[in-house]
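A single protein chain has been omitted; all remaining protein chains appear in their positions.
We just call them A, B, C and D in the order they show up, numbering each chain from 1.
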Amino acid sequence: MSSIELKAVEKWFGNIQVIKGVDLAIEEGEFVIFVGPSGCGKSTLLRMIAGLEETSRGQIMIGDRDATAEPPSKRGLAMVFQSYALYPHMSVRDNVGFPLKSAGMTKDVIDAKVGEAARVLKLESYLDRRPKDLSGGQRQRVAIGRSIVRDPTAFLFDEPLSNLDAALRVEMRYEIAKLHQTLKSTMIYVTHDQVEAMTLADRIVVLEFGKIAQVGSPRELYERPANLFVAQFIGSPRMNVMPAGGAPKAEPPPVAQSLGIRPEHIELVEAGQGHIDGTVDVLEYLGADTFIIMACGNAGQVTVRVSGDTDWRPGMSAGLRFDARHLHFFDKDGLAVSASG
Amino acid sequence: MSSIELKAVEKWFGNIQVIKGVDLAIEEGEFVIFVGPSGCGKSTLLRMIAGLEETSRGQIMIGDRDATAEPPSKRGLAMVFQSYALYPHMSVRDNVGFPLKSAGMTKDVIDAKVGEAARVLKLESYLDRRPKDLSGGQRQRVAIGRSIVRDPTAFLFDEPLSNLDAALRVEMRYEIAKLHQTLKSTMIYVTHDQVEAMTLADRIVVLEFGKIAQVGSPRELYERPANLFVAQFIGSPRMNVMPAGGAPKAEPPPVAQSLGIRPEHIELVEAGQGHIDGTVDVLEYLGADTFIIMACGNAGQVTVRVSGDTDWRPGMSAGLRFDARHLHFFDKDGLAVSASG
Amino acid sequence: MIRRGNVTGPVLGALWMIVLSVTVAVAMSFATGQAFRPSIALSIVWGAIAGGALVTVGRGRSVRLGILAALVIGGALGFGPVLVGPETSLASRLFGSAMLAVSFASSLPSILEEVKPGILNRHEFEGAVIRFLTGFGYIFFTAIVMIPFYVMVMTSLKNQSELIQNPLDFSIDLSKGAELFRSYDELFTQFNFGTYLFNSFFISVLTVFITLAFAIPGAYAVARLRFTGRAAFSRSILLIYMVPMIVLALPIYIAFSMTGLRNSFWGIVMIYPVTTIPVALYMLQGYFRGLPSEVEEAGLMDGLSRLAVIWKITLPLSLPALASVSLYVFMIAWNEFLLAFMLLDDPSKFTLTRGIASLNSSEIPRQHLMAGSVVATVPIMALFLGLEKFMTKGLTAGSVKG
Amino acid sequence: EELRFWTTEEQPERLARQEEMAAAFAESTGHTVQVIPVSENDLGTRATAAFAAGDLPDVIYHTLQYAAPWAEAGILDSDAATDVIEELGADTFAPGALNMAAMDGGYVSVPVDGWTQMIVYRADLFEAAGLEPPNTYANVLAAVDALHNPPEMYGFVAATKIDENFMSQVLEHIFLANGVSPVGPDGVIPLDEAATIEVLEFYKAIAEASPPGDLYWDQSRSLYFSGNAAMIIWSPFILDELAGLRDSAPPTINDDPTSTDLAAATGIVTNFAGPSNPDGAAWGDVRYFGITSDASTDAAMEFVAYSMNEGYGATLAIAPEGKFPVRRGTAENPTEFADLWATLDVGVDRRAPLGDLYDAAMIEEIVAGLDVAQRWGVDEGQLSAASAIINSQVINRLVREYIDGERDAAATVAALNDAIAAVE
């Protein structure tokens, strides 16, 4: 059984509470991603699951047993570190085989399992190299190889791709997705990269200051953010947020304090024709799209996405028409309120 | 006169040639950005302009004079470093005022200029802090402040934003754009971030292995890449490239070896209706858009951009229709050939 | 076999008891001068029983108290792990066995924390062994480091005959008051130690300044500037660092003898820095290399010349390193013995180490010798403890040299 | 002028007295004297080094062993010394002491004082055990047999620390006692094998009756004072502390550091005989003032003359128990200084004349020793060859190796002969 459940776990470093009571149930085979701004406690939470950090309060259940007091070696989880944490003095073969060797397996078994892992991860031709002779992506694959040989209950990943360059990141992301499809194991993955979170996760856990801000599928989070924090955190460029009073034509519900709309849900029309008016401040040409940053008086700066070959130029003024189906409203605590409410 | 001209400059580190003959004329007031993959020589070229690296061959003209043999202090340029390179033992005020002090200006003049710079960069309230007590963005502003007080001939930036987190990077990018609008000085900017290059530059210089691959405005580079390297380098996700023979319906010119098309210029239609057919392999949901990675037989993997709320699911098959106006063809050396040629 | 709780427990218990009983016996002997003697056999018996009990019965409060009480009583009755001589006073006998009992009963349970009766897995077994070794290590190192210093200080406070009568008795008769410090008093009043102290200090400080004046530019050039021969140069620093002093001392001695620099203050001040410059060069260049070159380049871009960059940017940034180097150089100069011994004849020019050497050779009581040693040791120790961070850094940076 | 004076009397209280004398000299002549203590073990190297460097002091207070070698090496200005002796009157000096310093018709240094080495023993224990005084090899060995009972009582405390002059002195004494000498009238000669083996065996026997370790005067005195040694060899300098007059080296045989009990229980022997030399011999040491060749000669001569004349009393008073006058008097009063000496107080923390502390007979035995005292090479006129051998410490080393069992007696004699011959 490889489900994992966190029950009101807390983490204190001295007097500072870093994880502030997290409840979370992770199903067997699920791919769960923790995201959140830097310092929000993603790594800490992951390390608590791994057993590398003590759980100050609460319980961690792995399968049916309470693993809160177990040392890492007993939990049967595997972890892939951001720094890869390969053993620099060992060959790839020994790195991958190390967990088996620690467990006292015979050489034959080790060789067989290492060979199998190397095949899956296309590492066969590097087995005798040292980590320092590998590229970043290969190293990451070795780290993954080391974790899969043991058939762990679940995989833990702590920002596994953040040390890679953009192109490699895309490639490895694809491979991890494939790996999950193949192994169908539970995976918990920490990242601060939205794209990774959106593309890989079955469910995303957004953390804010040690608390869960929202849990849900990528689409849920993007389309129905539970609060202002998640709304602004997910999506790039981020959602435009303005005072609810700044765009009166959008007809906000009475409790709404602010209104949010994503750049792709705004259409530029003639001045006066939209919900609000603004002047083009800066154009950010990105090829496929152009983001137009509009100065909109009370409503502040609003980013609008238009196609790459736009004719808008700085200084022009325009009206912004909001797509009513994609308006988000938030009350004074930042919680989402439905448009009809 | 703040134009800068490079005439056949080369740089050798021992026997290794890092810059392989670069000719480039930068107009007064222009914002030029060097991009290229890591290690292609961007920083080296910038440092040669600054005088921090010797020019092995060729000439560097600043204004009308030959500055090749001048030490950095004589060239009158200002540089902003990736690591900010603030003087950790001085307050912000002293950091910003340092170039003036070295130039022997009186205290009054220094105070006035520092005050002015601080105002422009909104640093007034931090003037007495030490660099270590500032956030990354503030530090970067101090570094910029230090370079603007001197009214330099030109500004050199070496990846000034790459140590900042995503949100701050967007903000600082906006501020640098504003700064260029205000000061109208010549700026040379190194980055490996495409978005920065596309949004900030008047002209982009794409470097490949120490040689210029293409020089042009962002739009030129995006729409009319001169070669395969630039085509794939600019744009994200990158341009799909397939053998010209893989999509015979696109009617490639005879010399063309390969065909490129950007993800946003492909439309998904019923199987058999497009230029080629493929099956959906992976969906990458990103909120506003979804990228669909299609397996297309001979043509390999092709990425297609569709809107966020798409109904395509892995395993479905579809036809891909290419927008004929945006097809790119390349010959066997990777050079662009026009569709009609 | 050994990885069974009911074997591991007694074995570790016995070993730990041996360690503690030796420690207590030595400590009590040194403190009181009375006869204490660890019995290995009894230690094994006691330790094994206690270890067995902790593993099988449990680590409850009652078990610990039981062990504690049994040890105190056993010690007092004379069959504890530490045996005492007949003339040992009751108070110290009780104190000794209480000390042993408390330390043992409080530490063994935590050593055996994870040990349970059945078969142990690797982690539990190794954990226990490691805790045992850790305890042993702390005792061992503290003992070997402290004992010579303890002996040094205590000897300086006692007179010859007291020491000969019982070399173990380091107890101090506080009623003697200031008389205890008689040897120190005599060192300063009769043996000129005030002058030596001043000489040592003065020479060391001068050495530090001269060394820095030479080493900073040199180290900077080697660390930062590109010139042909740089690699060779930076290697030869290491090589020079390896020439033994005694080999140099001989020609230096000859040259100094022939030029009249021997037996002179300035001769010493000239020669000390040269012994420290390679060290300082080596340390500083390492540090300069580690400084971000971009900060210096920023200085260049801001219109400074190289020299100005060194002065206004590199040096202020290197203050911690300069402090480390200075301390280290100070220590070398302060502790230097060979050259002072060979080159100085005249007591008015002696450094402290030379002064101590002169205390050794005569009919001067050894308490003076030890008092002299204390006088030489205390300042450098005080400096060291006060500036521990810098010192440690300095040591790590350059002091493979010994 | 500013004179520099090296002295081996470096104990603080003795130094203080020398400084007093120097001050008195300065008062009477205007030449100031800087008194510089040099430990006896370093004296040889230090002097050679200073000579090489050309910064010798003006006057050195040194032992006999250096007199001849230094004169030859050019360190000492024998002409100056001869002049001083002539000025004071050669006939006012004890002839033995003067002879030891004679060379080429002059004198290399000016003799100052002397003493004889003594076997100090526990007369009370000897009496109780019915033993003869330890004045022969046989008597010593008998006493060792009877009294050796370590660790309470060691039969003897031999000298075994090979880099200490003390060991050289003790060994020379034992060799002399059996009539063995490495020099003859024509220079170095081989040691007499049979007699040398007797010496070696005797020495090994007493070394085995000694505690372990590198022993020299320090342990000898400590053990004797604490009542753990039956016999030791020492100089008369021990006489004051033995009587409890010095706090830094008190007798610890009982709880009273000022006790004279130990002194009362002590006997001494100066003339010692081995089986091959029934007459025996005493070992004497004479100390000299050497005027160096770098000296401001005239002032240095004045200083030496002063110390031997007006200041002689003060010179002897530095430690009268070990400084017997070698200048007995002046031309006018031939016994002036001998008489003065007898009245000088010994001791440091407490003071008393020797006569109050010991039997007149015992003092007589000590003083008389100086007249018959011998050294290798003195009679043969080969003092400098003998000194070179002693200073090389080869005898110490080889004897020590013999004691440690590295080779047997005959092989040791051979090795000794080789080593001695090798010292040029």
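Keep this in mind: a residue touches a chain if its C-beta (ideal position, glycine included) is under 8 Å from a C-beta of that chain, and two chains touch if they have at least 3 such contacts.
Note that in this section contacts and distances are computed from a predicted model.
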Options "Polyamine-transporting ATPase", "Energy-coupling factor transport system substrate-specific component", "4Fe-4S dicluster domain-containing protein" or "Inner membrane ABC transporter permease protein YcjO": UniProt name of the undisplayed chain: "Inner membrane ABC transporter permease protein YcjO"
Displayed chains contacting the withheld chain: A, B, C, D
Identified contact with the non-displayed chain, of C:Gly78, C:Gly137, C:Gly260 or C:Pro316: C:Gly137
Among B:Ala25, B:Ala69 or B:Ala166, residue touching the chain not depicted: B:Ala69
In chain C, positions touching the absent partner: 25-26, 29-30, 35-38, 85, 122-123, 126-127, 130, 134, 137-138, 141-142, 144-149, 151-152, 155, 163-164, 166-168, 170, 213-215, 217-218, 220-222, 225-228, 230, 233, 235, 238-240, 242-248, 250-252, 254-255, 257-258, 271, 273-274, 277-278, 281, 306-307, 331, 334-335, 337-338, 342, 352-353, 356-357, 360, 366, 369-370, 372-374, 376-377, 380-381, 384-385, 388, 391-392, 395-396, 399-402
Where the missing chain touches chain B, by residue: 10, 12, 14-15, 17, 20-21, 51, 54-57, 69, 71
Residues of chain D in contact with the chain not shown: 45, 48-49, 51-54, 72-74, 77, 79-80, 83, 104, 150-151, 160-163, 211-214, 219, 222-223, 293, 297-298, 392, 404
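Heads up, the rule we're going with is that only the chains that are shown with their structure count from here on.
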Euclidean distance of C-alpha centroids - chain B vs chain D, Å: 94
Multi-partner residues of chain D (each touching 2 or more other chains): none
Sequence positions of chain C contacting 2 or more other chains: none
Graph class of chain-chain contacts, one of line, ring, star, complete, other: line
Full enumeration of touching chain pairs: A-B, B-C, C-D
Chain C residues within the chain B interface of the complex: 292, 294-295, 297-305, 308, 313, 316-317
Chain D-touching residues of chain C, taken from the complex the two chains share: 159-161, 164-165, 186, 190-191, 253-254, 256-258, 260, 262-263, 345-347, 358, 361-365
Chain D residues within the chain C interface of the complex: 10-12, 16, 36-42, 46, 49-50, 52-55, 217-218, 222, 225-226, 248-250, 252, 257
